[in-house]
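A quick write-up on the structure given underneath.
A single protein chain has been omitted from the complex, and every remaining protein chain is retained in its original position.
Read from first to last, the chains carry the letters A, B and C; within each, the first residue is number 1.
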Amino acid sequence: MANPTGPTGEALHRKRPPHPIRAYGDRMGDGGVQLSFTLPVAAGGRAKEAARRFAEGLGLRSVLVTAMEKAGTEFTFFVVYGRSEVTLDFAEVEVPEVTTPEWTPKEVNTLVKERLGRRVIVVGACTGSDAHTVGIDAILNMKGFAGDKGLEAYPWFDAHNLGAQVDNQALLTRAREISADAVLISQIITQRDVHKENARAFIELARREGFRETLFLLGGPRIDHALARELGYDAGFGPGTRPQMVAGYIVERLLARKEGRP
Amino acid sequence: MANPTGPTGEALHRKRPPHPIRAYGDRMGDGGVQLSFTLPVAAGGRAKEAARRFAEGLGLRSVLVTAMEKAGTEFTFFVVYGRSEVTLDFAEVEVPEVTTPEWTPKEVNTLVKERLGRRVIVVGACTGSDAHTVGIDAILNMKGFAGDKGLEAYPWFDAHNLGAQVDNQALLTRAREISADAVLISQIITQRDVHKENARAFIELARREGFRETLFLLGGPRIDHALARELGYDAGFGPGTRPQMVAGYIVERLLARKEGRP
Amino acid sequence: MLLPIDDAAVAECRAHAMAIATDVQRFIDRHTTVAIERTVLRAFGVDGADPDGVPLVNACVERHRAAGTLGRGIATFLGRRICRGATDAQEAAEAIAYGDELDDGEGGPSTEEVRRALIEPTRRGIERIDAARRHRDADRARLGVGGAPLKYVIVATGNIYDDADQARAAAQAGADIIAVIRSTAQSLIDYVPIGATTEGYGGTWATQENFRIVRAALDDEQDKVGRYLHQVNYSSGLCMPEIAFLGAVERLDMLLNDAMYGILFRDINPRRTLCDQYFSRRVIARAGITINTGEDNYLTTADAIDAAHTVVASQFVNEAFAHLAGLPDELMGLGHAFEIDKSIEDSFLLEIAQAQLVRQLFPRHPIKWMPATKHKSGDIFWSHRVDGLFDLVGVATGQSIELLGMMTEAIHNPYLMDRFIALKGADYVFRACRHLGEEINWKPNGRVVTRAQTVLAEAQELLGVVRAEGMFPAIARGVFADVKRPETGGRGLAGVVERATTYVNPILDVLEGRTP
Partner (left out) sequence: MLLPIDDAAVAECRAHAMAIATDVQRFIDRHTTVAIERTVLRAFGVDGADPDGVPLVNACVERHRAAGTLGRGIATFLGRRICRGATDAQEAAEAIAYGDELDDGEGGPSTEEVRRALIEPTRRGIERIDAARRHRDADRARLGVGGAPLKYVIVATGNIYDDADQARAAAQAGADIIAVIRSTAQSLIDYVPIGATTEGYGGTWATQENFRIVRAALDDEQDKVGRYLHQVNYSSGLCMPEIAFLGAVERLDMLLNDAMYGILFRDINPRRTLCDQYFSRRVIARAGITINTGEDNYLTTADAIDAAHTVVASQFVNEAFAHLAGLPDELMGLGHAFEIDKSIEDSFLLEIAQAQLVRQLFPRHPIKWMPATKHKSGDIFWSHRVDGLFDLVGVATGQSIELLGMMTEAIHNPYLMDRFIALKGADYVFRACRHLGEEINWKPNGRVVTRAQTVLAEAQELLGVVRAEGMFPAIARGVFADVKRPETGGRGLAGVVERATTYVNPILDVLEGRTP
């Protein structure tokens, strides 16, 4: 069984040798990319030329407008191929990633029982006007996700799922009532950044209400750890998250705190 | 019956009111575009971040990496959406376009008979190592294209189709032998710009060999009038060209010359 | 294509479903709701809002609800005001809403007088529905309707003017049906906003003015494209009957209309929305609008293989509800979907079995065939391919209304180009496979036949169980969509009011075929 050690937040920036990369079409370094878009003009020779210039405006060279389709009297749809000259140094690309211990549910339960000595209390909801519960259900409910049971199924967890369209205030009130160790928030609808606004508003409210110790986890198809951190959460979880990862993360954090690790 | 008048080459640059346009995703001006590409790195958090930065390198904002797929151990395929800030003034977009008179085959024949008074002689081929004859056949052969008969079917045309893989020199020799009014060249293969090189070489050879009067037409799926002009041809014809358009163009040019029009 | 299906099993399903629905209908017939009463006011021509945007119909109804007198029907009070001298319904309603005193219903005029006073407003209200229907019928007869499956796409910019532009573009690209998706959570608000709107999340507000704007665009466009263009909006939610009425008079062609959707996916109180649904469907039947039901949604929360029979069972119940509300089969766009996990072997066979089963069980119904949504991914190329097989099943099994899949389903509300790509793709598949359905006989006792028979048998069994326990308890224990909704939970229960013996509702009288 792995030992809960080391930092769980951002990976450390290690020094790597330079590693320049470009897009790969058919040969290393050719920069080949595909693009599609609509321009609000009628199809025709000038529209096609506009599409070409548009692609050049994005820095593409050897632009090939391979399709020009009338999508409406005043809208034209284009498919374009071109070569980009953008070169990145992959060695410098670094992202904060959540480190989730690779513990089985059984290991998690044993750890909680033996090292924490009390049940872990979590509460989750899909907040705001968002009614997409499938994601939070996958994490919290018995049924789980892709064959991996949800936190409800863990004997040493006490999991509360408030469901959809839950008000930020209502969620916090409930978290206080049950003395939750972790609050899990799911945000699926992202149009015009509604997820960010709502998620940020929740944290502000929590700070105002004096929440200090509670772990705040954010999840959803457009969430990643970096964004969650930016919005003030402890961790973020994106598509494909399995309940096990979440359980592991929470327990690791609680143990670290209890045992005075960072 | 329309009269063969006016300039047939580049359309005149008319002054238009400014007309700024951006890509249209879901709302006017939002700049929404779709992009896909491969980066030569293994899939993972850093690869995804690299994809995001790559898209930013193309000037996109609100970048969403919607798919990251392992296309090989060291290749990752991405689908990305983002907003581009490129704005074009559509009023300034101008392209040279071939003006092809809207004459029916019957009208073309009558014009040749009555105003030229002799048969028009054309010779065509798919040149270089290119063996794609379907395009040139569509223009020259009886069968034609999309229900529109080829030049062979015109009583007042004398059409020679030399087929595929024809050497530039051989084509010119033949053109001289039959005193061709127009030479039609098809170029389909475009890898590493082989079509441009070969097409340009043909014109250089023709100039060296003293061809002055003959019309040179270039066609193919990646040819447009602008490119053909650039390569030294009288006109260029792209995808969807119908034989009628070609016949009309040639006759209009011959009449113009005979009648001293530009 | 025909699957061998046991007629007796089908008949038993229908019998169970009618028993289930009739049981609920007894509840419905004893109750009214704030939304129903607001609809009555709208039918009488009451319109407008106070400076805060609270619609007059809400103010009226709320006042009587708070006073505990709504059980007599808002028509009672409106009629009384007219008898007492209000020049028209609007003035009467204003008096009810903003007047100093609230009529307690005691004393004259007599019910007889009240009823008489309402005859003309009732006639005019119904005539607005009938006129809209005649208008639509004439347009359809003149222009003709596209071939089946009809191509249905959504627009959802949030701005009604962008929606109208995109609706036109979609029509130009081949769409037959344009649905304007509502702003997220509009179904949870207990009033209908007013006027043209340009800000919405994930969709555009459903308002009478917005309906008009889109209809005008389609009226204009349909002459150009030479085929009738349909407009769709959503009525499920707390304002179901009101939106149905607004849709009826604004010539909407289809309405998403399903209490079960509201209960399961919006946590709307079951009693409330089932009452609302009944009244809304009476309006819809009169208007000749096609309903779209939402069984397809069950497969987003429940597994599409395990829960396939719950979709079929629910369709039978929904059919029974619709029959009880006077809707003919020809207006029932029962919903189902291509939602099986795409990684499963032979998923295509299971999808075909389900699609063909539903087609055969509901042969005269304009079945609404929904695309894959949950098992889509951000890989648009893969998703587009999934939609290709979906289109093939749609045309091969002869679905009536096909909501085209979008390759960006897992990403965003469709871009204009996404819709174009979907329409062009569907055109190809529909044409290339035009007569595929006629060509195929399924292997007897093969995978497809067996699957269809199994689903039907499971549906039959489930309907028997639900009939025994009752619809409300079944919903409460999570039979549908794996979602549990108790009879007295959810939003809007306070808006359900028992009808008094003196309940007056002349609009309902006409819709139910009585002389008011």
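The criterion applied here is as follows: contacts are C-beta pairs under 8 Å (C-beta built on N, C-alpha and C of every residue); 3 or more make two chains touch, one makes a residue touch a chain.
What you see is a predicted model, and the numbers here were worked out from it, not measured in a lab.
S.K.: List the shown chains that the missing chain touches in the full complex.
M.R.: Touched by the chain not displayed, across the whole complex: A, B, C.
S.K.: Looking at the whole complex, which of B:L64, B:A91 or B:V194 touches the chain that is not displayed?
M.R.: B:V194
S.K.: Pick out which of C:E94, C:D253, C:E319 or C:D379 touches the chain that's been left out of the picture.
M.R.: C:D379
S.K.: Which candidate, B:F77, B:W103 or B:W156, sits in contact with the chain we can't see?
M.R.: Touching the chain that is not displayed is residue B:F77.
S.K.: Which residue from C:N441, C:T501 or C:T515 sits in contact with the chain not drawn here?
M.R.: Spelled out, the listed residue whose C-beta touches the missing chain is C:N441.
S.K.: Write the list of subunit A residues that the hidden chain touches.
M.R.: 24-28, 32, 34, 36, 64-67, 69, 79, 81
S.K.: In the complete complex, the non-displayed chain touches which residues of subunit B?
M.R.: 36-38, 69-75, 77, 129-131, 133-134, 137, 143, 163-165, 189-192, 194, 221, 239
S.K.: Suppose we count only contacts with the excluded chain; which residues of subunit C make the list?
M.R.: On the side of subunit C, residues 342-349, 379, 381-382, 384-389, 392, 407, 421, 424-425, 428-429, 431-436, 438-443, 446-448 touch the unshown chain.
Assume only the chains that are shown with their structure count from here on.
S.K.: List the centre-to-centre spacing of subunit A and subunit B in whole Å, with centres computed as mean CA coordinates.
M.R.: Computed value for the inter-centroid distance: 46 Å.
S.K.: Would you give the residues of subunit B that are in contact with at least 2 other chains, written as numbers and ranges?
M.R.: In subunit B, 24-25, 28, 32, 34, 36, 64 touch at least two other chains.
S.K.: Send over the residues of subunit C in touch with two or more other chains.
M.R.: Residues 158, 378, 410, 412-413, 415-417 of subunit C each touch two or more of the other chains.
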